[in-house]
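Got a structure for you, written out below as structure tokens; questions coming shortly.
As you look at this complex, bear in mind that one protein chain is not there, while each of the others sits in place.
So, chain A:
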Amino acid sequence: MSAPEVHHLFHAPIPDHSFSADRSTLAVCRDTEVELHARRSPTAFAHSSTLRGHDKTITGVDIAPHSGRIVTCSQDRNAYVWEPSPSAPDTWKPTLVLLRINRAATCVRWSPNETKFAVGSGARILATCYFEEENDWWVSKHLKKPLRSTVTSLAWHPNSVLLAAGSTDGHARVFSSFVKGIDERPEASVWGERLPFNTVCGEYLNPTAGWVHDVAFSPSGDALAFCAHDASLTVVYPAGPEQPPRAVINVSTQLLPFRSLLWTAETEVVAAGYDCGVYRFQGDGEGWGLVGAVEKEGGGKAGAAEGEGQSALNMFRSMDLKGRSGGSVDDTRLKTVHQNTVNTVRVYEESGGKVSKVSTSGVDGRVVVWTL
């Protein structure tokens, strides 16, 4: 494993980040703006432009891999779709999307076929948005039942019809967001055959009913994983429509809870969160387990450089000035690369259905690219 690529962009939390398909542009949320950073060299990003329009904290950003359109959502209850303007480079044309929600929007993701996007919100609503040609605007359709609390996360099934949502009522749910005229009829899957809008294909509670922080479909779409505030990972293998699932596997860990997770292959999940590190899980329908941390011990170079010049002088100086007897080793740094909670884990590079690199962003203002 090569060393992770660390980009310390600024000293502010990053709620969400997204790379463009060619990985030359990085979009990060920073307070009420989205900053676009362009890759200047293999190791450095430089700030290139800023998307202004929201007037409250931005909670989600997603770049569509093929069309290059950017969608953002914010606590001001709005979403914008930003399109690159063909005439001037680095300028973006925003289109306001009326979500018709009365609480903050919490997360946003494009569907894999990029014709729709979904926004989770604190209004116990999952807004599915699609473009209506005849009126030339984005229309929002609400998924309401049976959500009973804030939607914290959402994930699209590869068929662009099924949508998973994690909520603070402790449930992870799978819905159909089939829109007539936009979507083609999806093939029958383990989640169901006939899927009109707002069909609830699955509803899963974790054992402690803790908040669900993130949900994700496996690459094939036949399994669902979610992580909750009880520091556990739950993987669900459905058996078929209207049947109890084939297997629900819950792994409780000794770590702090995970904020975000990602399938890297059909049998592997990578998760990161309040423990500031990235962890790997492996398993299948028989059972799952925590394999270990992706980064090696001391990946954050804690005191590695400073520790060398250890001497009696340094020791007494540090006892005198800082009141510690540990010598010159700096113990104010965490041993992980991220120095605070990791908010988002995203796919950075994948080939042949296997993810080889992932990117993470956190409260410490860092974006890190990991080689798995």
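Just so it is clear, a residue touches a chain if its C-beta (ideal position, glycine included) is under 8 Å from a C-beta of that chain, and two chains touch if they have at least 3 such contacts; residues count from 1.
What we mean here is this: contacts and distances are computed from a predicted model.
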- Message: Leaving aside the chains you can see, what is the UniProt protein name of the one that's missing? Options: "Actin-related protein 2/3 complex subunit 5", "Pre-rRNA-processing protein Ipi1 N-terminal domain-containing protein", "Protein farnesyltransferase subunit beta" or "Translation initiation factor eIF2B subunit epsilon".
- Response: "Actin-related protein 2/3 complex subunit 5"
- For the chain that's not shown, point to the residue among A:23, A:148 or A:333 touching it. A:148
- Which listed residue, A:252, A:339, A:356 or A:371, touches the chain dropped from view? A:252
- Which residue of A:67, A:208 or A:340 touches the chain not shown here: A:208
- Task: Just the residue numbers, please: which parts of chain A touch the chain that's not shown?
- Result: 124, 148-149, 169-171, 205, 207-211, 228-232, 252-257
